[in-house]
Structures are given as structure tokens and as C-alpha cells.
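Only one protein chain is missing; all other protein chains are in place.
So, chain A:
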Amino acid sequence: MTLFGDPAIWLPFAFAALMGLSILVYVVLDGFDLGVGLLFPFAEPAERDRMVASIGPFWDANETWLVMAIGILLVAFPVAHGMILTALYLPVAVLLIGLIARGVAFEFRVKAPTRHRGAWNRAFFGGSLAASLAQGFMLGLYVTGLQLGWANIAFAALTAVFLTVGFSFIGAVWLIAKTDGDLQRKAVHWARRGIWGMVAGIAAISAATPLVSSRIWDKWFTWPEIVWLSPLPILSAVLIVVLWRLLARMPLPGDRWAWAPFGIATTLFVMAFGGLAYSFYPYVVPEQVTIYEAAAAPESLIIILVGALVVLPVIVAYSILAYTVFRGKATELTYY
């Protein structure tokens, strides 16, 4: 392993990258299926079945990326894992109960007696809402350093709302790609209304993060870093304008560009996430514990890394298979 230098340096970095990747994949993938749940109350009953059909085969695998991210945090940075999760005790509980309600509603709403369907639909929406708000709240608390003051809680509440609207936006652009007809037109309408949440969210986090920490301020606003980093905000602004203009004209004849809004939204999430990762590196608990201080023993990390390098491509391969099998417009989802 001398090839890579000191394993106490590159191993924690590799795991931080792996964890970042899992969180990013989770936010994009579960983002769209949480978003579909958030849009539930605005749809007609028949449309709801198609909306669920558009995410039914995927949500389970999407959620697994959250387990993976938490798993890596727990495995690679055991000390940080305890610190972060005990600080976020109550929002984590809200997230979990939200995910429980929503995960079982997928199954129950079609299997339980018809008269219960309304209740399970509400559980599906309520669970998606609770999970999205909790994730936004946790993100807000995290970027302000996991300290529980009134200002931090207010900021976290704000990010909770923004992220929720952001998720409903990415859910709407997913539906633009996966549906047609009236429902697709509705999805375009939802996307146009929801885009502000994503823009406001990215702006709020981008503004708050450097203000909380002078270290992060210096990482962004010193010469020459500011030049290297300038494409990130500029490209984001350009993409938002493109997205806005595209949505104004959708749906296009022949369903052209149906996947473009989802692609652009994903790119925006990736860039926002990249900005956050750059800001916080090398800390895993903001301004308190670095990834190098929190890392588990190298001999344990090697065991996982070797497995991950073999297994991850396989996971990606069969995830692609699943998405390929269920490609095209969502129309029906019956067991047989």
C-alpha cells in the first residue's frame, strides 16, 4: 500500500469520498421519490396510482443509499457517528418515523381494504413530508456546526422548508420524464412553482456556510481560489435560467427533452453538494473533528474498501438493470 503513501491519510479520505457519494446518490434518488410523495395531495386519485407506479420499483433501492451513507459514517468514523447522531437525536427520530410511514404506505395503500386507501395516501404524503423536513433540518443544523441556539434552529427550520420544496421540485421533474398527458402538464406546473425552493435553498446554504465559519470564508473568498471556484456559482445560475425557460415551454411536441429538467436538476444538486463538500473538508463534525481524527483503524477500513471496490460496480450494474427494466412512461404497476 506504499503506492498511495500513508494509509492513515488516504484511507479516511477515500471513505469520506465514498460517504459523500452515497449521500449525493441518496439525495438525488430518494429526493425524487420523496418529492413524488410530497406532490400527492395535488393529484387526482387515478393520477396517484401512476405517480406511485413511477417510483414503486425503485424506492427501496434508493433508500438503501441512506443506509449505506450512515453505515459508512458508522464504520469509518465511529466517533463522529455518535456525536452527529446524538446531536440530531430528535430530527433523526422524525426522519425515521416519516420513512416508516411512507415505506409501508407503498404496500398498504394497494393491499389494504379500499376504504383504508385514503388513510394510507395521507400516511404516504405525511411520511414524505416528515422525512423531507427532517433531512432539511438536519442539513441546516449541520452546516451551522451542530450547535442548538435559536438562530441555528431558525436557520434549520428555513432549510427544512427549502429542501422540502426542492425535493418536490425534483419529484415534479421526474414525473415530467416518466408520465405523459394531463399528469405531465401538471408536473410541469408543479416544477415551475417548486423551482424557487431549490434556488432559495441553494442560495441560503451558500450564504450561511461561509458566514458561520471564517475558515470556510477563507476557503472561498481568497485569491486565487475565488477564480477556480467561480464556475460553480456561475454555471448554477446559467442552468437555473435554462431550466426556467425550458419549463416555460414544456411539454414539447413529441415529448422531446422530457428528461432534460431532471438531468439539469440533478446537475444542480451535484454542484451544490460539491460546494458543501469543499467547504467542510477535512471536517466530519464541522469545526470540531476532522476525518483523520475520527477514522477507524486502517486494518478494518482496508477490509471494507477492498469489498467496496469489488461490490460497488456490481451494485451500479444491477441498479442500471432495474432502471432499464422499468424504463419508459409509468402506466401501470400490477403484480401480474
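Convention: contacts are C-beta pairs under 8 Å (C-beta built on N, C-alpha and C of every residue); 3 or more make two chains touch, one makes a residue touch a chain; residues count from 1.
The working rule: contacts and distances are computed from a predicted model.
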**Request:** Assuming one chain is omitted from the figure, identify its UniProt name from "Cytochrome ubiquinol oxidase subunit I", "Monovalent cation/H(+) antiporter subunit G", "ABC transporter permease" or "Lactate utilization protein".
**Result:** "Cytochrome ubiquinol oxidase subunit I"
**Prompt:** Which one touches the absent chain: A:Ala17, A:Ile100 or A:Val289?
**Reply:** A:Ile100
**Request:** Please pick, from A:Ala17, A:Ala200, A:Ala277 or A:Leu312, the residue that touches the omitted chain in the full complex.
**Result:** A:Leu312
**Message:** For chain A, which positions touch the chain that isn't shown here?
**Reply:** 46, 49-50, 52-53, 56-58, 60-61, 63-64, 66-68, 70-76, 78-79, 81-86, 88-90, 92-93, 96-97, 99-101, 103-104, 106-108, 110-113, 117, 296-297, 299-300, 303-304, 307-308, 311-312, 315, 318-319, 321-322, 325-326, 331-336
